[in-house]
Structures are given as C-alpha cells and as structure tokens.
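One protein chain is absent from this view; the other protein chains keep their places.
Then we have subunit A:
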Amino acid sequence: MTAPIETTGAEAGAQPEAVLAGVKKSQIEGRSLTQIAWMRFKRDKVAMAGGVVVVLLVLMAVLSKPIQWVFGLDPNKFNQDLIDPALLAPKGGWGGMSWEHPLGVDPQYGRDMLARIIDGSWVSLLVAGGATMLSVLIGTVMGLLAGYYGGWVDSIISRMMDTFLAFPLLLFAISISASVQDGFFGLDGLPLRICVLIFVIGFFSWPYIGRIVRAQTMSLREREFIEAARSMGARGPYVVFRELLPNLVAPIIVYSTLIIPTNILFEASLSFLGVGIAPPQASWGGMLSNAVDLYTADPQYMFVPGLAIFITVLAFNLLGDGLRDALDPRSK
C-alpha cells in the first residue's frame, strides 16, 4: 500500500523538545486506512453513482411523509373517476399517466402511484435496514465469540449457524408472520408487521455474516499484534473490541451493503405472498402482488414497483461492490 504522504514541516533529526513545541503547527498528517479507502472509492464512478442513488433513496424514505405533504400527494386517496369500471384498469394509456399522476394510478381504486411508491419506500428500507442491522449485530457477536474463543464455544456456535442455515426460511417466515396476531408485544397493525418482518428476516440471516466474521477473526487472532496486546496484560474483551473489531469493520460494512438488497427482495417476497405489509399501507412487494392479478388489463402497475425494487437493489449492490474494492483491494 503506497499512499502518498504529505511531509512538510519539521525535519526528522530535530530535537524532541523543539519538535514537540511545533507539533500543533505541523502539517504532517497520517492517512488512515479509511481515508485511503475513501480516496479509492471516489475514483470508482459506478460505485459513486450507486452511492448517490442509495443516498437519494434513503432521503426519500426518511422524508417520505414531508414530501407527500409538500407535493400534496396522498397514497390512500381513491380516484374512482380515473378507473374504467368495466376493466377495473385506469382510463387512458400507460396506466393512466398524466401530469397530475406522473406514474399513473393503480387499478381498481385509482390511487396515485408516485405517492404509493414514495410511501412504500420507507417501509421497504426500514424493514431491510432493520433486518440487516439485527443480523449484523447477532452475526458479529456470535462470529467474534466463535472465532476468538474457539474450542467448544466455536463448536456450539458453528452448529447453531448450520441449524439456522438448514431452516426452510421462506416457509418458516410465512408461518411466523401468519401466526403473529395483533396485540403481540403490545403492538398491532403496521408497527407490528414491521417488527415481525425485521425479526424474521434478521434473525434467520445472521449466520451468513456470522461465518464471515468468524473466519476473519480466526485469521486475525493468529496475528502478532494480538499476542502483543496479551503480553501487555490485555484481557479478552479488550482484545476483541479494541484490537479485533476495528479490523472487522470493513468486511462488516461491505457485507451489510450486500445483504440489504437481499433483504429488500425478501420483504417484497413476503409482502407479495401476503404475509408481509398489510394493505392499505403501500409496499413495493404488495403492489407487485396485486399487479399479478391484473397484469393483462394494466401492465404498468407491475412495471412501476418492479422498477423501484430493481433500481434500489442495483444501487445497493453497486455500492457494496465498490466498497469492497475500496476497503479491501486485495480481494479482487
């Protein structure tokens, strides 16, 4: 790794005291690995594009309610006058596109598609983000424990991962989501559905990241800086959190950005199967699910949420790939 270093200021041979006096003014600045990775990332145009799209999507999700309010969009307002009662499809071509409804309206009810896409974005990203965080949290802790302590701790955790990976996840998720009734944990309606989805997706995908963290930990554990820390009297927790974890940040970030799209798709599939987000709340998967029944009459209805999912997943994947290249150039 040869990063250029800006060296200006005091010469190497200066007296310590003199040098100390000049420390604050000095221009010497070390570049951390993070800064170098960021420089590398900035050069990768495709990844930058993915990153920009991801940032916009996150902004859209976080600000979805204010955006709807500012532009006067209402995802749940029926516009029966725009629906052809015979076909149940929107009047006019392209799914009823007009200046008033740039992405058209949905069939049967005539709700504004743009509003529904925006309103669905926060659900998708919240579920995917929450599930990713949960799985990264569990996976990192389990992987660190298994990799650092080894022995029977490793055996137990590794067998646990195998068990989780052997579960027929989709069937399991469907049955859990379907069996959870209103009133669980004092939650009901939409918050409950979101929590259940985050839990199901996050809890069953932690072994993937757990294995990566375990393998990395096992290889790092043998490095001499771990021995150096122990020779100075460091205990297990110090070694794990101060010495090992900083070295695991890069793979964890990369892996997180790569499983977010998977989780978005998973949420969409669950909503598609009718066990995810319940109507009337707009969700991308739910819209796709409705569209299947009506695609002959209104193909646009399938196209719009599909495109939204496609763009999101692609952007996250490009970002993740770029991050991997930037953070770990040797993995190419």
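Here, a contact is a pair of C-beta atoms (placed from the backbone, for glycine too) under 8 Å apart; a residue touches a chain by one contact, two chains touch by 3 or more; residues count from 1.
Keep in mind that, in the parts below, contacts and distances are computed from a predicted model.
The protein name that UniProt records for the chain not on display, among "Acyl-CoA dehydrogenase", "Cytochrome c-type biogenesis protein CycK", "Dipeptide ABC transporter ATP-binding protein" or "Acetate CoA/acetoacetate CoA-transferase alpha subunit", is "Dipeptide ABC transporter ATP-binding protein".
Only one residue in the set A:D44, A:D106, A:D119 or A:E243 touches the chain that does not appear here, and it is A:E243.
Annotation: of A:M60, A:L126, A:I176 or A:A234, A:A234 touches the absent chain (contact as defined above). Where subunit A meets the missing chain, the touching residues are 1, 3, 5, 9-10, 12, 16, 19-20, 22-23, 26, 28-33, 223-225, 227-235, 238, 243, 246-247, 249.
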